[in-house]
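Please see the structure below; I have some questions.
Complex shown without one protein chain; remaining protein chains in place.
For reference, chains read A, B and C in written order, and residue numbers begin at 1 within each chain.
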Amino acid sequence: MKGALTPRDAADMIADGASLMIAGFMGVGSPHRLIDALVARNARELTVIANDTARPGFGIGKLISAGAVRHVITSHIGLNPETQAGMIEGSITVELVPQGTLVERIRAGGMGLGGVLTPTGLGTEVEEGKRIIEVEGNHFLLETPLRADFSLLAAGQADYVGNLAYSLTAHNFNPVMALAADTVIAEAESIVPVGVIPPDAVKTPSVLVDHLLLRAC
Amino acid sequence: MKGALTPRDAADMIADGASLMIAGFMGVGSPHRLIDALVARNARELTVIANDTARPGFGIGKLISAGAVRHVITSHIGLNPETQAGMIEGSITVELVPQGTLVERIRAGGMGLGGVLTPTGLGTEVEEGKRIIEVEGNHFLLETPLRADFSLLAAGQADYVGNLAYSLTAHNFNPVMALAADTVIAEAESIVPVGVIPPDAVKTPSVLVDHLLLRAC
Amino acid sequence: MDTKELIARRVAQEILPGMLVNLGIGLPSMVANYVPAERGVFFQAENGVIGLGARPPEGMEDPNLTDAGGGFVSAVPGAASIDSAMSFGLIRGGHLDMTVLGGLEVDESGHLANWKVPGKMVPGMGGAMDLVTGAARVVVAMQHSARGKSKIVRKCSLPLTALRRVDMVVTDLAVIVPSPAGLILRERAPGVSIEAIREATEAALVVPDEVPEMGFDA
Partner (left out) sequence: MDTKELIARRVAQEILPGMLVNLGIGLPSMVANYVPAERGVFFQAENGVIGLGARPPEGMEDPNLTDAGGGFVSAVPGAASIDSAMSFGLIRGGHLDMTVLGGLEVDESGHLANWKVPGKMVPGMGGAMDLVTGAARVVVAMQHSARGKSKIVRKCSLPLTALRRVDMVVTDLAVIVPSPAGLILRERAPGVSIEAIREATEAALVVPDEVPEMGFDA
């Protein structure tokens, strides 16, 4: 862990055109301060890998509304009509991935696997262009790893060395995304002294976190 | 969760010839009471899937000493000369699997994946008989899922519905093995009322646990 | 009883003690209202909680505890938080006893389409493809028709959610069980005739000698 950043410094670190994994599920467990900072610095041409694009005015929806996003790899955009409109008019390209496949592709990218075989998507549009592998008489799609330049995470608690703990349904994609980017930036609801998060409660070990946002004022 | 069992009832449930995943790393995080009960009932011809066979007189080593094991799928037997001797004289067959591959194969078996691609083992003896799959110019071994008839787990705490929490290095293979068997039996150092293990501290959700051993006296 | 309540109550009867059940957004989520607490059922939401409970009292909502639609929920005693990898490990790995999903079309092969209307509505599959592929039992809860058009069709015209045959379809008119022999009409909604169901259904139905009315205790 390289120390605490202001949201603005973090947003400046993320160049236009960068690929970002952004944690969260309909905005729950999303790094809202980082998102606001990206909107504030007028980020452009981002690729976003995320479960969904939340809704207009909330979470990743703010990036969509601001026109910051060029490409999305996601499982669901049904609750954000702006993403759907952007897709139809061509300002945003969208790659739809089944949710369980999305999380495994991210995990594979973070954990050094060359891919995983899943039955999900067999015989559907998701199959198009993918290799089908037979194992013991059953067929599976070969799904390949995903990685990004940055992962943007939101934790309930962080400690001074960067260990993260999450709360209830705010876990979602945070633990896997923590492994799958070149640079990992996290924000936390509270930052506590080392030792306050006991080893068994750490969900993302500090060694994965490059930067922590300084505490919210 | 179907309620608490005596170790003896649990051992009676496990027929000779059954395949067992047994959690633990050199005996740490292993279900010692279940192992003792299997030795006591003179179990025979077991297949054991486990990280290692511990050492003579400890953990899985007790099953080896008792002659209960016919086949082992494991990453390491170096600290148990009895397993090595059994392998050489032919009373035990041993399939050696790299530790990171072993845990991914178990996870794939438990999580409905048809396999994973790993670079580990490429160009070594581990490669023999396996398919090599190319993804974006890199080569990987296709490793297939593992499942068993039973998973035998050890938790630090269990609650009345079967939620499990683990302590420090006693986690190891417990969380993945909890998904990868037809029947999951767990023992715990303590059994506490529902609510004592908060949702964020549960490492194995109760829905995966079929039986819990009654408290140790 | 309105048609949504009828569907939700009938689906609730399929949920047996101790099951782990995933309920989709919308109509399926209403099913929870008709499953008595003493049945010991755990509801899962794919966003990461096992043991989903009712909406909390006003002012007690936790922004870190919602259902898959983003609505505030609570957690029952014995609940567990899980991340997305574990959530879909449970789903795809066969640990989920039942999923209840909405549908756009179900066809004579028992195939479900529920994630895309090309050129019109592309919400994305979310967790639906994994749920239909992996859950031990798949129940579709939907209105029998939309804008006068049968949603039980000969062959899905919309993109499929999975190749797996769903196990049961519950509509405001009927309970239908897809099988290798086709769609079996198992139950009628109260006061609805077999003829009326046939008329409202594009697909061919296999009609047994006895097609009882759905039964409701209350």
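Methods note: a contact is a pair of C-beta atoms (placed from the backbone, for glycine too) under 8 Å apart; a residue touches a chain by one contact, two chains touch by 3 or more.
Given the structure is predicted, the values throughout are model-derived calculations rather than measurements.
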Chain not shown, its touching partners among those shown: A, B
Candidates B:39, B:66 or B:79 - the one touching the absent chain: B:79
Which of B:103, B:133 or B:146 contacts the chain that the document leaves out: B:103
Touch with the omitted chain, as defined above, among B:47, B:65 or B:172: B:172
Hidden-chain contact residue, picked from the options B:13, B:66 or B:122: B:122
Touch residues of chain A, complete complex, unshown partner: 1, 107, 110-113, 159-161, 163, 179, 194-195, 199-200, 202, 205-208
Footprint left on chain B by the chain that the document does not show: 25-29, 51-52, 54-55, 74-79, 84, 87, 94, 96, 98-101, 103-104, 107, 118-126, 156, 166-176, 203
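Operating definition for what follows: only the chains that are shown with their structure count from here on.
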Identity of the chain that, by mean CA position, is farthest from chain A: B
Cα-centroid distance, chain A relative to chain B, in whole angstrom: 32
Computed distance of Cα centres, chain C from chain A, in Å: 29
Interchain centroid distance [CA atoms averaged], chain B/chain C, Å: 35
Overlap residues in chain B, where contacts from two or more other chains coincide: 112-113, 199-200
Sites on chain C at which at least two other chains make contact: 49, 75, 81-82, 88, 91-92, 133-134
